[in-house]
Structures are given as C-alpha cells and as structure tokens.
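Let's turn to subunit A:
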Amino acid sequence: MSDTILSVKDLKVDFRVGRRLFTAVQGVSFELLRGETLSLVGESGSGKTTIGRAIMRLHPASSGEIRYEGERVDGRIPAERERHLRQKVQMIFQDPMASLNERAKIDYIVSEGLLNFGLFKDEAERRQKVERALLEVGLLPEFASRFPHEFSGGQRQRIGIARALVMEPELLIADEPISALDVSIRAQVINLMNRLKRDRKLTYLFIAHDLSVVRFISDRIAVIHRGRLVELAQAERLFERPLHPYTRALLSAVPVPDPDMERVNRHVAYDPLMHDYGTEPPLWRELEVGHFVLSNMREAAEWSALGQVRGQT
Partner candidate 1 sequence: MKKRIAGISLVLALIALGTAGAATLDRFDGTYIAEGSSFRYFYTPTTTDQKVAANTQDGLVEQDRYSRFVPSLAESWSSNPDFTEWTFNLRKGIMWVDSKGAKTAYEITADDFVEGFRHVADPKNGIKNLSKDIRKLIFGLNNYYLDLVDIDSGKKKDITRDKALAAFEGVGVKALDKYTVTYKLNVPTPFFLSFLVMELFLPVEKDFLAQVGPDFGVGKDKLLYSGAYYISDWQRDKQIVFKANPFYWDAKTIKVKTINLQKVTDPNVTVQMFQRGELSQADLAADQVKALAGTKWAASIYSDPPAADRFSVTYWFVQNFSSSNPEWKAFINNLNFRKALSYGIDRVKLNELDDPYKPASVIRNTVIPEGQIYDEKGRDYSDYPGIKEIRAAGNYYNKAKAREYLAKALAELTDGKGNIKGVQAAKVDMKPVAEFQVDGKLPLQMLYVHFNDPTDTKRALLLKAMLEDAFGKENIDVQFGQVIDDMFAESVEPRRFDMIYDNFRFGFADPSAQLGRLITDGGINDGQYSDPEYDKLVDEAAKKYILSERYKIFAKAEALFLDRCYVIPWKMGGSVYTITKVVPFTSPKGGFGITRFKYKGMVVEKDPITVKRYEQLKAAFLKELAAVNTK
Partner candidate 2 sequence: MKNDYAQLPVGLFRPAPFDEAAAELTGYAPYSYWRSTFRTFIRNPISVGLLLVIVVFCAMGFLYPVFSNVDPNRVDLETSQWNLSPQSGHPFGTDGLGRDLWARTWHGTRTSMLLGFIIAVLDVGIGMVVGALWGYVRRLDRPMTELYNVLNNVPQPVILVLLPYILRPGFWTIIIALCSTGWIGIARFVRNKVISIRDAEYNVASRCLGTPLHRMISRNVLPYLVSVLIMEAALTIPYSIGSEVYLGFIGLGLPLDTVSLGNLVNLGKNNFMLYPYQLAWPTAIVAAITISFYIVGNRFSDASDPRNHV
C-alpha cells in the first residue's frame, strides 16, 4: 500500500484583500498514501485549512500542482474529473453547529451529494443509502426527517460525517473535526473516524492545531508554520525526534497527563528570527528517510547531527 492517492507539489495560495495580496500558503509539498492518515498541524492562521480547501478547489491555487490519483485537480480541469474529485474526496468541518444547513432536513443534508451526482437509481435506494450512512455513524434512521437544530454537537458532527460517507469517498479531509466539540464527545468522534478508516479503507488528511490529538490517529504528521511546511515525519518519529525548532516548541506545549512531569516540562518558545535565512533561504529537505524538514544547509547539517546524537543516546 504504497500508492499515492494525493500529491501536493509546491503549492502556493494567495488571497486578495482589497488591493493587497496575501500569501496564505507557499511551497507546500507532500504526498498522501492510500489508507494512511496524514495530519496537518499548525496554529490558527498557519494556512492548514487553506491547504485543505485548495485541495477541495474552494480556493484556487496560485501556483504549484495538486494531483489526485495522478491527475491534476487544480486550476481548470475537465468537468468529469471535477465530478470524480467531488465524489471521492470529502470534507468534514470544524464547527458542527455551522456546517449543517439549518433549514434543511437531515435527509436532504445527507443526500445532498447523492442528489448532485444522481448517485441512486430510485428514491428507495437513496433513502436506503441515507439510512445506512446514519446507522454507520451511530444515528437512528428516524432522524432523517429532523432538522439539525434538534441535535447535539456530537450528533451533528456525526451527521456531517454521514454526509461525507454516503458519497463513498476515498479521501476524507477532516478540518479540525473535533476542536469545536465537548471534550467528552471528542473520543466518540475520533473513535468513529478510526473505525471508519478501518472498515472502509479510507485515507485521511487530518487538520488540527494541536499535536496531542493527532498523535494517536496519525500515521504521519506534517507541521505547518506561516503557510510553509516545516517538518513532516512518521508520527512516532516526529514525537521522538522533532528537528525543527517550531515543532519542538509545539511539542513542548503539549500537556502531559502527569502533574509532576508537567511541572518540570519546559515550554520552548519559537522565534522565527533565530534562522539565518538572509544568506541562504531554506529548502524542503529529507534529512532522514521519510523525515522532511524545512531548513538551509547549515541547519540541515546541524539538525541531522542533533538527530544523530539523540538517536545515539
């Protein structure tokens, strides 16, 4: 299972605010393998959501390329390919209160995608598909005739997932799917997502602002800072051997569920000025197998040595 389902190369996304141009994402490259969960972690405003939306074609990419199953899906593409993308790539949104159409019944919300692409033979099949999707996310089929505001946050998020599932997607982009939920039901949703991944062989691009959540669901983790990926590695590897100072700062902010250890945990602050990029701009380098870090030559040498040292001890 090493085939690449999605690849992003040198992605750049600009926003125009009034007359000013604002670059939200720049030089981002990564590959997403079928069946894995890649988490995109960064603080708010770092551009992680923008990457997700660029893949969903909600924001146009200014340069670079995005390929889904090897085909370009950015810029102007044939309608057929877009149709394929819309079916096979689904998104789960951050705020379950905001992401459901309040004036539509659950039935419509869940079957919206089916309707858009005519993915059913007849009414009965559509209803059956909706029911199945609801059951799959642990909701009662009767809920189909209800309105979103009749549900709790966790239920609504599961409706959002059902809406995605009904399309039988291959790739799910989950944009901070749990950050707006009560802590008590976060696990519920995470478990659901894990189960679905298992059952349906889904691929996730999981967007989060918090490393602690993603550790347990991700195969790989990418850290993004100010629109640029700074580090990407296997999840465990990243936690073990964070190379980029920003990653280290993020990691130090993860609370440890042991008061004694937490007390001695030193929080590291990250100062972008610590880099000396004036003379030599950084590049996206693979410092060890599968471990990419944004760095210039000097840093690369320094950090891989550091990794070495650490690895040795």
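Candidate entries met the following condition: all candidates are chains of the complex that A comes from, given by their letters.
Everything that follows uses one rule, which is that a contact is a pair of C-beta atoms (placed from the backbone, for glycine too) under 8 Å apart; a residue touches a chain by one contact, two chains touch by 3 or more; residues count from 1.
Just so you know, these numbers come straight off a predicted model, no measurement behind them.
Checked against 1 or 2, the single candidate touching subunit A in this complex is 2.
Within the complex formed with candidate 2, the subunit A residues making contact are 53, 56, 58, 82-83, 86-87, 90-91, 93-95, 98-104, 108, 112-113, 115-117, 138-140, 143, 146-147, 149-152, 154-155, 160, 163, 167.
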